[in-house]
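A single protein chain has been removed from this complex, and every other one stays in its place.
Going by the order they are written in, the chains are A, B and C; count residues from 1 in each one.
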Amino acid sequence: MSDQPLVPLIILLIALVIVLQILRPGIVNERWLANTVKFSIPLALLAGSQTMTMLTGGIDLSVSTVATMAAFIMASQAAAHGAPVAVLLALLPALLIGIANGIGAGVFRVHPLIMTLGTSLIGAGCLQVYQRTVIATGTRIPDLFTWLGTGVTWGIPNALALFIPVAALILFIQKRTGFGRLLYALGDNEKAARLSGAHYWQVILALYVFSSLLAGVAGLLYVGLIRAPSSLSLAEPLLLPSVAAAVVGGTSIFGGRGGYTGTIVGALILTVLTTLLTILQMPEGARRVLFGAIILLVTAVYLRITEDR
Amino acid sequence: MTTQPVLDATGVAKNYGAVAALRNASLSVLPGEVHALMGANGAGKSTLVKILTGAVRPSAGDILIRGKPLDVRSPAQARRAGLVPVYQEPALIPDLDIVSNLRLTRTPVEPFRNWVRELGVPDLDLDDLARDVPLAILRVLDLARALAVQPDVLLLDEMTAALPANLAERVLDVVRRQAAAGRSVIFISHRFVEISALCDRATVLRDGETVGVVDIEPGVEEKIVELMLGARVDRSRPVSASQVAARQPGEKPRLSVRNLSIGTKLNDVSFDLSNGEVAGVVALEGQGQDELFGALAGSIRPAGGTIEVDGRAVRFGHPADAIQAGIAYVPGDRAEALLMQRSVRENIALPFSARLRNWGPIGSQRERGAVSKAIERLQIDTRAQGEVQRLSGGNQQKVTIARWVAADARTILCFDPTRGIDVGTKQEIYKLLRELAGQGKSILFYTSELEEVRRVCDRAIVIFSGRVVDILPVEIADEAALTRASYGLPRGAAADVGILADAAQKGAGAP
Amino acid sequence: KDSYTIGISNTVQGNGWREEMVCAMKAEALASGKVTKLNIAHRNTDAAGQLEDIRNLISAGVDAIVVNPSDPSGVNAALKEATDKGIVVVAVDQGVTEPSAYVISNNQEEYGYLGAKWLFTQMGGKGDVVYMRGAAGASADSDRDKGFKKALAEFPDVKVVHEVYTGWQQDQAKQQILDFIATGTPFNGIWTSGIDNVIVDALQESQTPLVPVVGADNAGFVGQLSSVEGLQGAAVTNPGSIGGAGVTLALQILDGKKPADQTVLVEPQIWDNTTDEGKAKLKAAADPSLNPEWPVSISIPDWTTYTKEQIVACKGPAD
């Protein structure tokens, strides 16, 4: 028994690709596929954070800030300290923000939406202050991340070398570990989980730290892809789509339901949708209207199909 | 008998995907009668009530109200047609105070207040949030709210299941008077004493079908059981409770409670629970039993006193600590214990993953083994096992116990585990508890059905007003004695309370 | 008087250009030696939020306000309140319609025109151009569009094959151009509204033949113009140091030296890598140590007095 039937989602994805191909014959080629996958991966990673936190009825609005921080810090430190140190330094704020989120949501029981919004404001402020100290130090993106972000081998994006293990890990955690069970359990009925011996704060703390580190890794990969190392809002545009990808993929924002496979397809759907709207030559206003309408339609149709089963 | 039925439902069916909750149910209720709706867990009683009151749309069926066909689309519409339900789950809005709850349903306040008093809750503050009101009182409020609008047909779904004896008795009284005033009541209960004391006729459901309508008369119970269970009928005698496990001399008690106190609710409570023993806890509503179980389960921190497990003093800061000490708690309200959207398997296996060191990979083989053994042992109906919320109330209840059978807990605190369970299943649970005790486990068992004490327990600990007022050996713990004790009366006082005693004297039947 | 307090209001945060602008304001305030305190309101907000900020600056009792207006007429009410109180108001980067305020601004229409004209000429006066705009609904974007359209009208054989809003977001722009490249539609040039280096990256990464690209004078793109083999391109200057010029203008007015005109326009320059003159300018301007999002034109002759060290240090008088 799977938590969210994938077939209808995949059909929707294919339908979108077909529409795209009809509108712009020839666009669906190897290169386009590689691009689509490349751009879906960072989104899918951030949506992984959303999926995990949503399972407990939470949400993580700090992922985009964390990802941006990680990218910026790595790029600005790599020149001086070399890649390995830079990566460690880059993941440090991710860790700290994750811990803060976990303590706020798990110990003090602040609503995750507010908690992560707050830490994201704080993080963005810190990043602003930090960037002034490195205006003239130069930036460098380690070759590994450029290779991962932009490279394609035999038509297959190199980013998959990072993404497949990470996705497998997330899926394994969700489906096959005690921790994953507890995520669903807390999202479904916190009291019941407590009576079964689970410590809420432990699970939530671990969860938000994981979510934050995942976002940090997504940021490192993303800066390798976009190669805009000094942008202070690099991953900001991915925040709402990351929530949308998880939801379109069938994860309930109320907790207890959903899984990562759907989210991956959801991220692909959103990426294809963005392409579709870029390709359609129409006024920006109409394009946004269409984007919103399609998200709604996709989710509604998907919900209808899965409900009737 | 040519009276026209007030309510006449025929051919009612309801499918939830592949699960047929109802296949072909019919129900005909005459004016002024109390009509029992009976059936094993999952037979479809609640579903029928929901359909009759517009909470659920049927897949098929005809409903006639006073001879006229009616398509009930919403609870509001059913209400206008004179059908007012009290569902199995409380229907008050948790975050509204009681007055607002009344305003919401346009219930007149004065009649409501009178009914509440009538039903045995004298000191209700209408400004309390429903969230802060205990479950049993909530049920009473739900009923009073229904009564206050003077419904033609009152539908009570296991109204008495969560009530202590004293409140249940008042409810029966009130229902009886409703009927006397010419109104009809549909009454769902798994307690035969109540049925026989109250009802005129019974419609019996089995697997979503009406399998018979019988008049209630002395001796009809056997017939109903047969109809209810069909081939499943289980004639095993009540488990004898006399086989107290032989205790080794000098062995430390499994659980030893001394001078336990919690706020104003619990005072100086002391008792022991041995290995291999089932101890019953008997109390009226709100006498501190909730707090006692809470403290032993690690949910509430006691203000004073000690708890010893196997002779070692313990302090529980979290249910995990109690579980670590081998003490598991099965709450009375199954909604508190279950992950409603998750599978039966995950629900049962939940304690396996709770501890930090068990957060790693799950041993699927081992887990599947443990879970299916527990399912088998409790005979859980797993047709709808993908999500626990699709199981019937009784099967849900079983899952809450199965969890701790699978986890092999040494001590189980069962808070009213047979609430809303059919007779067949009850027998199974009695047997299970005795078996567990036979394996050396110890069980603390709170029950609101006094007759259960004799069937299952080795002793009865009676609590009144936060104190242990008596500990009765099972031999003398009959219903009359327990009732007296639970009102705080000394042993041997006159038997002038309790409808159960009444019913026993009068014999079943005539209301 | 040598001890002014200056208030600053800016409504876009986290964008290299705006950061440079704020740093230029700070550096100029410090270098001038006439400013004792800066009150800076710098956050992401809209016109209503900027009204709030300006009024807060009035409450704080500043002598002058230098504002990058989020809208030419949306903050007039607060600007009027300020000038009524005798506070000098200077709008930088974009103009305002409030007549009592002074304006020193980059000419955005000219920015659009200059780059587009160079590009169309480079394309030989015909062919298909990809038009990557800024953020829909932003006034700088619509001003640049006017200039772009003006140039387009002069080259009837140039067609816009693809017009898209990048939202001034690097990631969005990159995905958009890659998507477009994947369609296989031929194109002969790309005009960008300053999100430029990722476009060149995208062309290289997808092994698409390079076409002429117009961008802004951001450090990253300027570096590419001299280092990327076969790239023809031009950077149109849009100095963020206009903020420093705004401070200078405000101080001049405070000292009683009013300019002849309410509005001072700083005209953009174009540096292309196809002429020797342009190459020389690019070479002089290139600065690989600079944050790649920063415009390399970190000073404006006659208007700013700070050194490169000062603007990079980004320290104001009280820091």
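Heads up, the rule we're going with is that contacts are C-beta pairs under 8 Å (C-beta built on N, C-alpha and C of every residue); 3 or more make two chains touch, one makes a residue touch a chain.
The definition used in the following text is that contacts and distances are computed from a predicted model.
Going by its UniProt record, the hidden chain of the complex is named "Autoinducer 2 import system permease protein LsrD" among "Pyruvate flavodoxin/ferredoxin oxidoreductase domain protein", "Heme exporter protein C", "Autoinducer 2 import system permease protein LsrD" or "Sarcosine oxidase subunit delta".
The chain not shown here is in contact, across the full complex, with A, B, C. When the missing chain is restored to the complex, the residue among C:Asp2, C:Asp46 or C:Glu277 that touches it is C:Asp46. If you put the hidden chain back, the residue from C:Arg55, C:Lys150 or C:Lys279 that touches it is C:Arg55. Within the complete assembly, B:Ile300 is the residue of B:Ile137, B:Ile300, B:Ala354 or B:Ala477 that touches the hidden chain. By the touch definition given at the top, chain B reaches the unshown chain through residues 55, 74-76, 79, 85, 87, 89-97, 100-101, 103-105, 125, 127-129, 131-132, 262-263, 300-301, 303.
Residues of chain A in touch with the missing chain: 100, 104, 108-111, 113-115, 117-126, 128-129, 132, 240, 243-244, 247-248, 252-254, 283-293, 295-296, 299-300, 303, 307. Although one chain is not drawn, its touching partners on chain C can still be listed: residues 13, 22, 37-49, 51-53, 55-61, 70-77, 135-139, 141-142, 318-319.
Please note the rule applied: only the chains that are shown with their structure count from here on.
Ranking all chains by how far their C-alpha centres lie from the centre of chain A, first place goes to B. Look at where the CA atoms of chain B average out and do the same for chain C: the two points lie 72 Å apart. Work out the mean CA point of chain A and of chain B, and you get 45 Å between them. Within chain B, not a single residue touches two or more of the remaining chains.
The multi-chain contact residues of chain A, meaning those touching 2 or more other chains, do not exist; every residue touches at most one other chain. The residues of chain A lying in touch with chain C in their complex are 24, 26-27, 29, 31-32, 35, 39, 124, 128, 131-132, 134-139, 150, 222, 225-238, 271, 274-275, 278-279, 281, 284-285.
Those residues of chain C lying in contact with chain A across their complex are 13-16, 19, 23, 136, 162-165, 167, 169-172, 174-176, 178-185, 197-198, 201, 205-206, 288-294, 312, 314. By the touch criterion stated above, chain B contacts chain A in their complex at residues 17, 297, 299, 318-320, 323-324, 329, 331, 335-343, 346, 349-356, 358-362, 364, 386, 403.
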